[in-house]
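One structure, pasted below without further comment.
Removed: one protein chain of the complex. Kept in place: all other protein chains.
On to chain A.
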Amino acid sequence: MTTLELDRHDPDVRPARRARAAVVRMRGLGMSGRPTLAISVVTAGAILAAWWAATALQLTPSLFLPRPSEVIHQFVLVYKNGYAGASLGAHIGASLLRIGTASLLAIATAIPIGLAMGLNRWVKGILDTPIEFYWPLPPLAYLPLMIIWLGIGEASKIALLFLAMFAPICLSAQAGVRSVSLERANAARALGASRWQLFLHIVLPSALPEILTGIRIAFGVGWSTLVAAELIASTRGIGYLIMSAAQFLATDVVFVGIAIISLCAFGFGLAVRLAERWLVPWKGRD
């Protein structure tokens, strides 16, 4: 009989009964938020092991690639005695102050200007030309101008970092405004939203994920511009530390400087990602 046959399960293909039903979630695109920490830690370990092996087997002279132990030793020395005329804390502090000031200025100006450019034809028309003109330029190209205009003090360094960080945030804020769907805006208008309420309750939160992505990119650009900024008559700063060490071919100190920059950059990136998780937990779900 058909029904009997349909009811009969082949014992071999019967699914194993689970003790408790598993909690599941939507399969997304790509990795879709599944944790990658373990993979990253293993990768980092592999790179360190390769570094150690290459130096232990003396594949390269120490001037090219110092041993991990040498770098750690140098780090302790720099930490204890300072380097190039300032303590390690002073170098790090000087760099953090520059990038911190520049990023605050960039965030405080680029977000409102970018939003205004996304919302208003006149603002967009006027500011588009200068921004589109300057932002693809390499910071090193306009560095001499900064020095001529602003002198060799802190102002020119912060201005250089500010200009580098401004563009990605400004462009992302514009893209954020463009990402607001007309239907969502119209629905809010039909609920009685005034222009200001439309901005505050619809445009701003809709643009927020893009803006945070822009800030993340800006910090990346900022750190990579830092060394250039500290080329200008500095006496302290991580970039300055690296440049000084390079003059004496102190590869191990260069490595110390690089490690500090990447740790700082990682810390800032982590902070922005935490801010994202806190501010836009709904990202990708609308």
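Throughout what follows, a residue touches a chain if its C-beta (ideal position, glycine included) is under 8 Å from a C-beta of that chain, and two chains touch if they have at least 3 such contacts; residues count from 1.
One rule holds in what follows: contacts and distances are computed from a predicted model.
Only one chain is not pictured, and the protein name UniProt records for it, out of "NADP-reducing hydrogenase subunit HndC", "Taurine transporter ATP-binding subunit", "NitT/TauT family transport system permease protein" or "Carbon-monoxide dehydrogenase large subunit", is "Taurine transporter ATP-binding subunit". Considering A:62, A:120 or A:197, the position touching the chain not shown turns out to be A:197 (whole complex).
When the missing chain is restored to the complex, the residue among A:187, A:233 or A:263 that touches it is A:187.
One chain is missing from the display, and on chain A it is touched by residues 181, 183-184, 186-194, 197, 201-202, 205, 280-282, 285-286.
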